[in-house]
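Here's a structure for you.
In this view, the complex is presented without one of its protein chains, the others remaining in place.
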Amino acid sequence: MKKKIRLGFIGGGHNSLIGILHKISAYMHDRYEIVGGVFNSKYEDSLESAREIGITKDRIYKDVDDMIAVENEIPTESRIEAVCILTPNNSHFEIAKKFLENKYHIICEKPLTISLGEAKYLLSIKEKNNLVFAVTHTYTGYPMVRQMTKMISEGLIGNIQRVDSQYLQGWINPIIHEKKKRKSSWRLDPKISGISSCVADIGTHAFNMLELVTGLKVHKVLSDINSLYNDNPLDIDANILVRMNNGAKGVIRSSQIATGEENNLRVSIYGDKGYLKWQQENPNKLYFLKENEPIKVLKPGHEYNYPITLNSSKLPPGHPEGIFDAMGNIYLGAAKAIRGENFYDHEFPTIYEGVRGMDFIEKVIESHNRGNVWLELEK
Amino acid sequence: MKKKIRLGFIGGGHNSLIGILHKISAYMHDRYEIVGGVFNSKYEDSLESAREIGITKDRIYKDVDDMIAVENEIPTESRIEAVCILTPNNSHFEIAKKFLENKYHIICEKPLTISLGEAKYLLSIKEKNNLVFAVTHTYTGYPMVRQMTKMISEGLIGNIQRVDSQYLQGWINPIIHEKKKRKSSWRLDPKISGISSCVADIGTHAFNMLELVTGLKVHKVLSDINSLYNDNPLDIDANILVRMNNGAKGVIRSSQIATGEENNLRVSIYGDKGYLKWQQENPNKLYFLKENEPIKVLKPGHEYNYPITLNSSKLPPGHPEGIFDAMGNIYLGAAKAIRGENFYDHEFPTIYEGVRGMDFIEKVIESHNRGNVWLELEK
Amino acid sequence: MKKKIRLGFIGGGHNSLIGILHKISAYMHDRYEIVGGVFNSKYEDSLESAREIGITKDRIYKDVDDMIAVENEIPTESRIEAVCILTPNNSHFEIAKKFLENKYHIICEKPLTISLGEAKYLLSIKEKNNLVFAVTHTYTGYPMVRQMTKMISEGLIGNIQRVDSQYLQGWINPIIHEKKKRKSSWRLDPKISGISSCVADIGTHAFNMLELVTGLKVHKVLSDINSLYNDNPLDIDANILVRMNNGAKGVIRSSQIATGEENNLRVSIYGDKGYLKWQQENPNKLYFLKENEPIKVLKPGHEYNYPITLNSSKLPPGHPEGIFDAMGNIYLGAAKAIRGENFYDHEFPTIYEGVRGMDFIEKVIESHNRGNVWLELEK
Partner (left out) sequence: MKKKIRLGFIGGGHNSLIGILHKISAYMHDRYEIVGGVFNSKYEDSLESAREIGITKDRIYKDVDDMIAVENEIPTESRIEAVCILTPNNSHFEIAKKFLENKYHIICEKPLTISLGEAKYLLSIKEKNNLVFAVTHTYTGYPMVRQMTKMISEGLIGNIQRVDSQYLQGWINPIIHEKKKRKSSWRLDPKISGISSCVADIGTHAFNMLELVTGLKVHKVLSDINSLYNDNPLDIDANILVRMNNGAKGVIRSSQIATGEENNLRVSIYGDKGYLKWQQENPNKLYFLKENEPIKVLKPGHEYNYPITLNSSKLPPGHPEGIFDAMGNIYLGAAKAIRGENFYDHEFPTIYEGVRGMDFIEKVIESHNRGNVWLELEK
């Protein structure tokens, strides 16, 4: 058995959505065990978070310095090897710097830091100490994004001549139009978020996706951003003309005031031989168009995909990956029942449904065998 | 902290897709720990399976009898409490019976058994011993299926007057037309699969969904099934007229020869006041239609949903639940890097991408501030 | 120039939707001119209808007998050659019979008659007199239906092993649940509609489509129909098991109580080599699926289509055929303006929009040429 990687969490405590996402993802392939960390800024909260996910309190620390001091003394074979940084943007730099200097691998939420200078400094330590540093641009993990990347690198759309990428959300709309709300949102506070709201939070995903799938670099940008109100210091909407390093032109659009949009990340790459497009809200379909040919729709799990794509799916074609979540919900319902807790009607299917199903099967087969006649199921 | 439920696995060993699905789902909400079981029919394989997922070998058993004998002697607070049965259909009955008689809760794959008589017998023991028995009709765990069920029970579509349910697959098509292949598939062997292939495997899902979402019972059925070849004893295609116990009429269609279909489970319920439809391959959209009103599309995560629906989503609107899988893929890539194993190009985003992103953000903000001019990114 | 076919209308007078559809369709390819007929049952209404579409009153007749008597005396080169029958179902037979006996070609709405006996009698006269008799199953005129038919006949999906066809509507829902309304609808009156409502009106389309695209015949049927109320004599919902003459099995579903459905006609044909599906509400897309290949989506106007398909489109790819209707609306708006009638704001684009467009073009080109700078449009 491969020994699991011992992972520490910085942030991601009990009431954090991002914490749930990282924890489940870390467990999914049996390659990590979370052994401790600093889940919340208050020690008591951190202990509570740890209890909830079954982690013993001896590896829960008051702060990052405490954590590093203690962990460094633990024997290599049980010491934390990698840390997952899920704290607000403005704290990433200090935390990552300390762990890198002490030779811990890093998995860090984006944006990496709040300035380019900080980011480059982190890169220099990482390289000096020869460590792994992942930045969780989550969307790059979708099977069909990987397929798209590989298809372009293999030349299937020819030379890239136009690029288009967008990340549109509307969530800030109920906040931005009320002075009180917009003044109290940490997302719009430069002290916490840095110089940008929209571009840093989601524009970077659209940018990252563009460079990833094309294999090209953005050469230069010309932007027009919108803050909507004079008392709002940060961008909440941005339209960005881009030129790629092969000369292709295009646009990156990102917005947090695209009312009603949820997480509308899309990327469209046009080559002289073909066109590929993908969108996050329907992630299992990759569209491949060529002049005067039927549109092709590629889906995960099929053998026509590249190995990296196939290895990014856990189930056969036709099951959206969310099937895991559906099954997880059933397990949760059953757990409540086993523990005698309250649960919702129909929170999990029971043996009664199983018995009904058997009755159904038998009657269906018998109806046919008797010449397609009506048969009643048991009451 | 809630103490986790100690779970045993029967089946689901290392090369089993269904095993991966159940394991991840069990872990997802921190309510179970897998402590042992019989993962494979051969003891050595079972030990190997256990090693792969980090389970110690002392709770791995040769067979079910051995497992029950030993576990029964373990003190209550560490004894396995529930078992997850993932073996072929024809073995469910014997296994479930033994565990129920020894007062273990059950989570069992469908179809429950290979006959109605067996199913009813299991039900009787479950009731006598007052145990929890879940049958994993996975699709019932989707948030929007739960929303649909609740909307109908609240009367939002009025009286149900027509029902329509389907589960269409094409996977048996490459098997059925070659005599050798169809004679050697266990799915088509009555000794293993029982009296039915298509109806038992997928028709039951369509049936279960129909009864679940309507809150009605199927009163009677009239079926027409297809085996395609005389030497194939089992149904691989079935069209089933149904009448519900409120008098509504409808059809259940299921097929394994619907060439090119993947897991096309759909359910459409028509009431005198409205119509709801849902489909598994696009599970985050629930369509609600009424005469002369705009079509409404409901999605998970929004506050307009019922509590059971909201509690079945882990993330805000606009993230398909498959986002967990995407993030899981990134963690996997990072794990390979940390362990020095081979990994694919772009298998996880690194600090280089983080640095690029910071450069992008700074240039975008500066371009705007300098009057919408072109700025170059670093090479 | 090809001489246009002189067409007479029976029914389809001024307030009739079906009349508008047939008239425009007849004019569309410059092959017909409507020269007279019996547009309405009352002569005055008929004259009014004729006036509205610019037909002189000397060829408007009191009834079919009068029409035949007079037309038969008109010299061949200006006599009506074909009649378009748009009257209620129960009158088709008598009208068609008279015209066939007098050697007029027929274009008739469906269902052809109200009994099989009548239909066969009409067929016998048509054959004896060697006339053209079209029944307007409109949906067969879509380009992609023709493509589907040809692809199947060319063997692209192999042997047909499952068929599925549906026509679902909900329009009768607001009528059927009120006794007074359902007793007064002519659609539910057997004297006018014959023995069937739903099957005759829309089930026949689903049936016709199935036989058309497969090139097979339905061998036998087993049906379950629903009238919903005892005092309603006709079917408003029907589920029909079918077996084709090659042994393939399938279902035809039709309903007028599928609340919220509009004209949901779909046909899915599964062969051992592939699967084709088409749906009327999105008629420009034909889906072609094969095992382990990307889904292919075919669209009209592309050279990869068969000649009959290409000849069924009037415009290049990417314009839904409804573009004609959009342009027709603009011509209508301009006509109102030219005639000094009231018209809606923006009912047609004017020269002001044209001037704006030129300003836009010039400024866009200049902005780029001056180094991507902001330029104002004229107010």
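Each chain gets a letter, A, B and C, in the order it is written, and its residues are counted from 1.
By definition in this document, contacts are C-beta pairs under 8 Å (C-beta built on N, C-alpha and C of every residue); 3 or more make two chains touch, one makes a residue touch a chain.
Predicted, not measured: the structure shown is a model, and the values here were computed from it.
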Hidden-chain contact residue, picked from the options A:Leu47, A:Leu241 or A:Leu310: A:Leu241
Per the touch definition above, residue among C:Phe39, C:Phe99 or C:Tyr142 touching the missing chain: C:Tyr142
Residue among C:Lys42, C:Lys62 or C:His219 that touches the chain left out of view: C:His219
Candidates B:Phe39, B:Phe288 or B:Phe348 - the one touching the absent chain: B:Phe288
Residues of subunit A in contact with the chain not shown: 157, 161-162, 164, 170-171, 173-174, 177, 222, 224, 226, 228, 237, 239, 241, 243, 249-251, 253, 255, 257-261, 268, 270-275, 289-291, 295, 372-374
Where the missing chain touches subunit B, by residue: 222, 241, 288, 292-299, 302-304, 372
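Assume only the chains that are shown with their structure count from here on.
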Numbering shared by both copies at the subunit C-subunit B contact, with half separating same from different: same
Cα superposition angle of subunit A on its copy subunit C, in degrees to the nearest 5: 180
Chain with minimal offset from the mean of all protein Cα atoms: B
Centroid comparison with subunit C (C-alpha atoms), farthest chain: A
Euclidean distance of C-alpha centroids - subunit A vs subunit B, Å: 22
Mean-CA-position distance for subunit C and subunit A (Å): 48
Where subunit B and subunit C are represented by their mean Cα positions, the distance between them in whole Å: 43
For subunit B, residues contacting two or more additional chains: 222, 224, 241, 243, 261, 372-374
